Every structure is written in structure tokens, then in C-alpha cells.
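Every protein chain except one is present and positioned as in the full complex.
Moving on, here comes subunit A:
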């Protein structure tokens, strides 16, 4: 990607510039856990995409795990008091 800096490319009816892509890439990087800020804007696109894929897979696995955990807990849980505690934690 770095070798095609100023060329724009066509994609169907819209022209996607490398600048646009770079900007979107850095926004994506910002939500990833190893967010690199300022100074290192040379992370290759492939690396960012790869990290994103791993991160999404990891998050999905966490959802699975937490679903199972909740399934265990739900059996004996008192959701009403839990709800209160939970909302309190949101507001803190």
C-alpha cells in the first residue's frame, strides 16, 4: 500500500483514494487493543487487517465463553439484585 501513495483506484462507481483508506485504517487501529498512536503511521495495511481479524475472533470467543458462564450462573442467579448492582456499576 505504501508503494501506491498518490494513485487513486476505481472501485465500481466510486474512486477510493489511498488517503481515504489510510484514514479509515488509522481509525480502525484506534479500536484495536494494541493501538499505536502518533509516530507509527507506517503499519502495513495487511498487518492491521490481520490484527483486526484476530481481535474479532478473540472477541467472538469471549462472547461464547461469557455466554457459557452466564448459563451456569443463571441457574441460581437473582437477576433483580444483579440488575441493581450492574446499573450502579454503569453509572460509576
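To be clear about the criterion, a contact is a pair of C-beta atoms (placed from the backbone, for glycine too) under 8 Å apart; a residue touches a chain by one contact, two chains touch by 3 or more; residues count from 1.
As a working rule, contacts and distances are computed from a predicted model.
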| remark: Choosing from "Nuclear pore complex protein Nup85", "IBH1-like N-terminal domain-containing protein", "Ribosome production factor 2 homolog" or "Very-long-chain (3R)-3-hydroxyacyl-CoA dehydratase", the absent chain's UniProt record names it "IBH1-like N-terminal domain-containing protein"
| message | Counting contacts across the full complex, list the positions on subunit A that touch the omitted chain. | response | 1, 9, 11-14, 16, 20-21, 24-25, 27-28, 30-32, 45-46, 49-50, 52-53, 55-57, 59-60, 62-64, 66-74, 77-79, 82-83, 85-87, 89-91
